[in-house]
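I'd like to ask you about the structure that follows.
Removed: one protein chain of the complex. Kept in place: all other protein chains.
Right after this comes chain A.
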Amino acid sequence: MEKYEKLEKVGEGTYGKVYKAKDKSSGQLVALKKTRLEMDEEGVPPTALREVSLLQMLSQSLYVVRLLCVEHADNRKDASKPPKPVLYLVFEYLDTDLKKFIDSHRKGPNPRPLSPNLVRSFLYQLCKGVAHCHSHGVLHRDLKPQNLLLDQERGILKIADLGLGRAFTVPLKSYTHEIVTLWYRAPEVLLGSTHYSTGVDMWSVGCIFAEMVRRQALFPGDSEFQQLLHIFRLLGTPSEKQWPGVSSLRDWHVYPQWEPQNLARAVPSLGADGVDLLLKMLKYDPAERISAKAALEHPYFDSLDKSQF
């Protein structure tokens, strides 16, 4: 690990600290994701293993954060003590994430909306990345603005933190319940569905899309129940007709009957094409929800110069 000079701690991942560092020989900035290995317990955490193996597979996409290498080190501060083995995932370094970026447009010295073209470009790249993951049989399961890294100068967005990702097989087996961060969690997950699929990521993409436009979260629930109510209040309480099977999901209860609101009012600055795409991402029935690949072809992106991606 002498190859790298640690510059500062930039965050805490799902299983360890993240440092900004410099490759001493090349001068390249990198992000080091540190994972302590509890050698007296269970070795390399499965989340780290999963992330490494998925990244090995997905890292060739421009829209997934690039894993440069994996370094194994014995951090021995004191020669008399036993070594503390540590695994470092070495990633390319990106200067900010979408959460910080949106925050900087909401508060601070110069609050202003994100430019519509930037929102379009970021959403397109996000869909590209998600389509790439899905075509490799990988669900991300935890898409949120904090997990989308930005290269501000070049206007590039990349998906990171695949710790909860999982290679899926057909038929979809039951996954561990409770995984996606609440605000971006799809209704089928909130209702206890055990057979969910790529739609969970597309729901999150829809929420992130709306958040870029509004500069605040679309459904900021603070409990699972609250989260559902937020969704139902805006999109209407789902019916069996709209979403066959919904009332037999494990956690379905009788909810107040809300009528759907006009979604366009929640995203007033978004044009008709954008609202149409958002509606397709926020379809209740996961089977009806637009796929990442189909989203890339949506008219909302017609004005985008796709040749740059």
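We take it that contacts are C-beta pairs under 8 Å (C-beta built on N, C-alpha and C of every residue); 3 or more make two chains touch, one makes a residue touch a chain; residues count from 1.
In this section, contacts and distances are computed from a predicted model.
The chain that is not shown carries the UniProt protein name "B-like cyclin", picked from "RING-type domain-containing protein", "B-like cyclin", "RNA polymerase II subunit 5-mediating protein homolog" or "Ribosomal RNA-processing protein 43". Contact with the chain not shown here comes from a single listed residue; of A:K20, A:R36, A:R50 or A:R233, that residue is A:R50. Across A:H136, A:R215 or A:R233, the single residue that touches the chain missing here is A:H136.
Where chain A meets the omitted chain, the residues involved are 37, 39-44, 46, 49-50, 52-54, 56-57, 70, 72, 85, 135-137, 166-167, 169-170.
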